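FYI, not all chains are in this one, though none of them got moved.
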Amino acid sequence: MKTRGCCASICQCFFEYSTPKILVIRSFKVGTLNRITQALVIAYVIGYVCVLNKGYQDMDAVLSSVTTKVKGIALTNTSDLGLRIWDVADYVIPPQEENSFFVLTNLLITLNQTQSHCPEVRHFFKLILYLTSDHLPSGVQTGKCVKYSAVDKTCEVLAWCPLELDKEPPNPPMLADAENFTVLIKNSIRYPKFNFNKRNILPYVNKTYLEQCVFNRITDPDCPIFRLKDMVTEANEDFQTMAVHGGVMGVQIRWECDLDMPSSWCVPRYTFRRLDNKDPVNNVAPGYNFRFAKYYKNGNNEETRTLIKGFGIRFDVMVFGQAGKFNIVPTLLNVGAGLALLGLVNIVLLSHAVCVVVMATVYIC
Amino acid sequence: MKTRGCCASICQCFFEYSTPKILVIRSFKVGTLNRITQALVIAYVIGYVCVLNKGYQDMDAVLSSVTTKVKGIALTNTSDLGLRIWDVADYVIPPQEENSFFVLTNLLITLNQTQSHCPEVRHFFKLILYLTSDHLPSGVQTGKCVKYSAVDKTCEVLAWCPLELDKEPPNPPMLADAENFTVLIKNSIRYPKFNFNKRNILPYVNKTYLEQCVFNRITDPDCPIFRLKDMVTEANEDFQTMAVHGGVMGVQIRWECDLDMPSSWCVPRYTFRRLDNKDPVNNVAPGYNFRFAKYYKNGNNEETRTLIKGFGIRFDVMVFGQAGKFNIVPTLLNVGAGLALLGLVNIVLLSHAVCVVVMATVYIC
């Protein structure tokens, strides 16, 4: 009989529901405070967490692939090279990169270098260079001293001779025409969590349009073909000034997508920013340049090279953004935290009561 | 005496524990509803948050380093170049990149270009080209008109002459043999938050195996050597078709690691996807190609170049994934939110009660 009673009591226990005995306070003041606090918390949960911050959505970061194609030709006229045409194979170095492309805008050229001996650049001159630019010894000293000019002697070095004269780049820049080059940026993105793919050539854009459009924030915001000068201008920079010493530009493509909405609302937003520092203070080796060489063999099977110190603008295509889609986990997480905050209401009111009690106690003491 | 009483009352207060007076309702209906709601919430917290979404884990994103090495040779036979062998130094351009490699599969070659004057490509022909391809002026007009063919005259330009004839790339592709090239992808990853390193050559894989294996999803899923054709086929594309105009392939390596489990369970998963758009509609400049040149000097120290419009497949190695490891903060965050949801039970039941009260009130009114 005892066992039966025990089972019965466990059953009974299972079907029990316990709720606190509630004390209802009918007070204009406390009631209003209560409702206002509740309203604030509910407004926060619904308005801020749900509507503004989309707390009910699961998020995913973007995966992206970028290809670029630059077009345009430039004409230069110098004493070294004469009249010369530069096309895309000449000024894009290296010819392809993953998320970036470099356009040569200015250059210092040293023709017909061979491995041989030659007098080092004059010391005094070199000292100045050392303090003002990115000069470093360019060869190994042989120990001899030779004539550098009619009046000067310098140390002889084994190096690629003649040595490069590290001077300021031409101003205006040699490839000033580069401002009219255009670049087609093809970007396809993917949100792997939601199996969502899209590309920056939008479905309604047709081939005819693509063949003659140029990006313009107002008239052609969806054209993926950009004029180099326009990009630099949007970043509040002057193309010709930047072209002299080179620089780095960020082409930012932002894909903020709410996948609870129609997928056609998920479109790229382009912004342009200069990434390197143009501030003349604290700026060692300003701009962007690098040295590269073209190697030849002359009639005697001797290697010669043309050394080029190339200044130019590197455009880094940075794709970022996130997509959100309704998901029960973050929703419940946020609603749960919101409900817990509703509990704050009691604490606010109780702390009011506690205050009264404490002050009463103190008064009595 | 008052002070003493005050201290005593504060002490008393500290050791107080206040709990609501509980009203126990013994009702089959309310009790069952109560238990079912509780069971649902607990099932959600344990099943979904903990087991499926691993809400008790702290997460970290992957840091990755990739090196690639392509192998294989191709033979071409054209009127321009004769019989010619292509090896890795010829078809991988540039020779090394960070997370990507490009394999040349097709090309249009323009030999012996020099900076000189030549007649522009015929206008009518050019118009067609302008509308159907990515053609742009390739030189600067001198203002003269010269014979282009027996019957035609066109404007003379200063350019790299002879001009490239922008025609369709050969079909079948010139380096059709590229489908049998293999690539060794070495990928080492790191989860900095957990100080965890791993690489895609798994510990049990030995050197002998690595020297002869080729990735196969069923028989060799851990071999890091991939045949180019297999990768393209896995993405549901035809290699020879893709090779004609080129394209971009994504080699996705996913590292989803539960670091509460043995580290040998943390293995890479390979998937392959075509990243560029092959849809013939809305597709300006389809495929993937770029122009590059090899520069030579002839006997007169005059610069000549071979211009190559190279079509090929760029493989972007994309490493992603995240690792999770038990951490008290997200655990408590999720448990806290879960507990708050348990509070929902009361609200559900109370709202039931409120309904009754409201309806009663309305009825009375």
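Before moving on, here are some points about what is shown:
All chains are identified by letter, namely A and B, in their written order; residue positions are counted from 1 within each chain.
Note that in this section contacts are C-beta pairs under 8 Å (C-beta built on N, C-alpha and C of every residue); 3 or more make two chains touch, one makes a residue touch a chain.
The model shown is predicted, which means the values in this text are computed figures rather than measured ones.
Copy number for the full complex in this structure file, with 2 chains shown: 3.
Please note the rule applied: only the chains that are shown with their structure count from here on.
After Cα superposition, the angle needed to carry chain A onto chain B is 120 degrees, rounded to a multiple of 5. Chain centres here are Cα means. That of chain A falls 17 Å from that of chain B. Considering their complex, residues 2-3, 5-6, 9-10, 20-28, 30-35, 44, 48-49, 53, 55, 93-94, 97-100, 102, 115, 130-131, 134, 136-140, 158-160, 248, 250, 252, 273, 275-277, 282-285, 288, 290-293, 295-297, 299, 301, 305, 307, 310, 314, 316, 318, 320, 333-334, 336-341, 343-344, 346, 349-350 of chain B touch chain A. Put simply, chain A touches chain B in their complex at residues 12, 14-21, 63, 65, 67, 69, 71-73, 75, 82-85, 87-90, 92, 94-98, 112, 184, 186, 188, 190, 192, 199, 201, 203, 205-207, 210-211, 294, 296, 298-299, 304, 328-329, 332-337, 339-340, 343, 361-362, 364-365.
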